[in-house]
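Apart from one protein chain that is not included, each protein chain of the complex appears where it belongs.
Labels A and B are assigned to the chains in the order they are written; within every chain, residues are numbered from 1.
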Amino acid sequence: MKRILIHLVIITALLSGLIASSFYLHRSPDWTKLDPFYRQLARQQQELPVLFGTVLNQRKLTAVAYWVGLLVYTGDPEWQAERWRGVMPMTLAGTLLNPHFIPFYEFGSSVLAWQLKRWPEALVLLRRGMEYNPGNEKLFLYAAAIKYQNLDGDDQSTIAFLNRIIFTGEYPALLPPILANIYKQRGEYQKALAIWYFLMRQGLGGEGLARAKRQVREIEALRTKFRKTGG
Amino acid sequence: MRILNLAYMFFRQQLRHRVQVVVVVFAAMIILAAMIFSSLAWEHEGELVVDLGLSGMDFLAFMVVIFSLVFFMYEELEMKSAVLILSKPLRRHEYLFGHYLGTLMTVAFNLVFMLVILSVALAFLGAYLQPIDLFAFLYIFYKAVLVASLAFLFASFSSSVPLAVILTVFLQLLGHFSFHLHALGRQITNIPLRLFLDGLYFVLPNYYWLDVRDRAGLPGFEFSFGYFLTSSAYVICYAAIILYLAIMLFRRKEF
Partner (left out) sequence: MIKVTGLAKTYIKRHLWTKRLIPALRGIDFQVENNTIYGLLGLNGQGKTTTIKIIVGLCRADAGSVEIFGRRQSFYRADLASLRKVSYLPELPYFPRHLTARELLDYYGAVFFMSRSEISRRRDEVLETVEMRQYQEMKMGEMSKGMMQRIGIAQALFNQPDLLLLDEPMTGLDPLGLKMVRDIMLELRDRGKTILFSSHILSEAEKVCDRVGIIHRGALLKEINDVKKLKTQKLEEEFIKAVS
């Protein structure tokens, strides 16, 4: 009899502890109101991996997968025919899962803006980035640079703007290559080369260094070709 | 004391059975990831490796529990090596609880090794673990505490190893889904179905509340001391109730 009573008391205590903690955890802020996935849910259909990543509580891992996927996708010339249509959906999905992973915005917006010339989409992406990461100044700089280019379509003022940002020393990693690309497109090979050499001196490593070397080789080739045809 | 001895022996047997391979798997994964990411994510490779590493730990901790379940059911119950110790002056609940603790020891041992590997890999990338990552790590262990209690419940009531494993995996999945079913179900007008989803949400183990790994730093989650206390209480109460049921069933078991 006494034993049964003790069991009852223990079980009651455990059950009430369970119920109390459940209700506390349940009632503390309504997470779904803030979660980007749930906020977007009513407005648009979600990609399947996003859905799975969310319901399995693997959002960060799925975002990593999207990031790797994005890099593979943009690096693959096979998609040139459709002009990398997937960049925007992939980036949006990734930022929906992990809105605090900055490279999505940096990389996605610069690819969209400077290479694919899809300025509005790049700005949409950056706006989302700034909304979720108000403390990140680099995103504002990207947005400003894109806006500049966008407003008058004039390279000259963009160049001036980018130069000013880079001159401050606190610039996002992607801006110098963007500036170099603009120079390259305008045929100012000397200036483009100067930027790449400058970056290589800064101690680039791995993928970045390989890319810089590739660019240098390309620009040198262009320059000699230009000299020949010009001269 | 006797319970700890039982736990330690169970732990030791599992190590002899080479559960530690999960650590090797983990190390391979992390090193590969660190190598790939170091050239692909400007200044953010640390974040990627932490996300990947914690997810991997979570999964491998679950695998270790499943391994313990299979090992326990096969060696102790199916092959009946339990009868030798149960015929000695030992109560059934001491036996079961000892093995439960042994399982948790195995999980903790492997998790700690994985954490060390993760921090070394991060150090090579010039990053380090944040305090919240350590909490996320603790919650991975909390999840294993819950899963292990469920595994022992299934081991006590089913005499078939595959059935117990399937039930554990099934509950693991549902435990991850239940919050989202509940959240998505709020639009449903069918009252019985909604009640059913709410029931699942409150009765099943709620891993959404414990997945600090996935929620820390994302919008809509604030990790506070109150949250830490209540979620710890939740884990302890839940696991204790399940273990109580498991012991009640195990007491009736005949060999």
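Everything that follows uses one rule, which is that a residue touches a chain if its C-beta (ideal position, glycine included) is under 8 Å from a C-beta of that chain, and two chains touch if they have at least 3 such contacts.
Not measured: the values here are computed from a predicted model.
Contacts of the undisplayed chain with the visible chains, over the whole complex, involve B. Which of B:Ala28, B:Met79 or B:Ala123 touches the hidden chain is settled by the complete complex: it is B:Met79.
For chain B, the residues touching the absent chain in the complete assembly are 2, 5-6, 9, 12-13, 16-17, 75, 79-81, 83-92, 251-252, 254-255.
Rule of thumb we're sticking to: only the chains that are shown with their structure count from here on.
Our note on geometry: chain A versus chain B, Cα centroid distance of 33 Å, whole angstroms. The touching residues of chain A, when paired with chain B in their complex, are 10-11, 14-15, 17-18, 20-22, 24-26, 28-29, 31-36, 38, 54-61, 63-64, 67-68, 71, 98-103, 106, 132, 173-174, 205-208. Chain B meets chain A in the complex at residues 36, 38-44, 47-48, 51-52, 54-55, 176-177, 180, 183, 202, 206-209, 211, 213-215, 217-222, 226-227, 230-231, 233-234, 236-238, 240-241, 244.
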